[in-house]
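Handing you a structure now.
The complex appears here without one of its protein chains, the remainder shown in place.
Right, chain A next:
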Amino acid sequence: MTVTVSACGLTLRYGAARALDDVSVRLGRGVTGLLGPNGAGKTTLLRVLATAVPADTGAFTVLGHDPGTARGRQEVRRALGYLPQTPGFHPDFTPFEFVDYVAILKELTDRAARHREVRRVLEQVGLGEVRGKRIKKLSGGMRQRVALAAALVGDPGFLVLDEPTVGLDPEQRLRFRELIADAGEDRTVLLSTHQTEDVAMLCHRVLVMAAGRIRFDGTPAELAARADGRVWSSTARDPGAKAGWRTGTGAFRNVGDPPEGADLLEPTLEDGYLLTLDDDLAEVTA
């Protein structure tokens, strides 16, 4: 793997709470998923890597640039596309005007070339038809696509996406998956999400964060494999299971430590994720 983003020992405190606790990670090209419960530190990690906030300690490089210096941070920002968790817009702007504004902020200096680039990204995210409509008149999914277009403008080498599919309907999510998969073809994409399905479908690698630390780093298949032999079916909810629910077939799907002779099932990424967090909690408690 060619390393494009490398972070070492990132720590960031909010008061007494450690939002990031000695996080180290290396990313290469392709889409890397970042999973974790609320408050795990995912957004903080993304904001630090996007140079929106500095870490208290630690260092990182993006595409060979060190944001610890003013010049390095400028270079990182020139190579960066960032979609925040709650993107905001100037509602009276059209998608074209807003993305053009972001393109100016990204120092795309030639007006004609910039306008071509804005049209290209708006076409790419499927907003070519509505590029002259006011953002306030667009649906939530379309606004999210405006934010993605703003992140993509200037063809950044490192794309940071913070829960881009939240609040989207299934069709819009599929559309977003396509866009993110396309974006990951030739650049580094770090995708924070609560949707394990998105990670399973999109990512060649997944990181799991909890309590400000990276708890798992591997492929989606390796994360799912963590639940090998720990998912089983039963006719009633197994009281020994860490999680269990009735499925559409009427049988119960249980996750945890199965009893002797249990009817084992193929684990999913979600099972692996649940057990990783649970094992981690048990470790912390112990």
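Operating definition for what follows: a residue touches a chain if its C-beta (ideal position, glycine included) is under 8 Å from a C-beta of that chain, and two chains touch if they have at least 3 such contacts; residues count from 1.
In this section, contacts and distances are computed from a predicted model.
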Practice problem: Assign the chain not included in the display its UniProt protein name, restricting the answer to "ABC transporter", "CopY family transcriptional repressor", "3-oxoacyl-[acyl-carrier-protein] synthase II" or "Sulfurtransferase complex subunit TusC". | Solution: "ABC transporter"
Self-check item: Residue among A:26, A:120 or A:175 that touches the chain left out of view
Solution: A:26
Self-check item: Sole residue of A:33, A:58 or A:272 that reaches the chain not shown, by the stated touch rule
Solution: A:58
Practice problem: Write down which of A:40, A:80 or A:227 is the residue touching the left-out chain. | Solution: A:80
Quiz prompt | Contact set of chain A toward the excluded chain (per top definition) | solution = 6, 8-9, 21-26, 50-52, 54-59, 67-70, 73-74, 76-78, 80, 82-93, 97-98, 100-102, 104-107, 109, 111, 147, 150, 207, 213-218
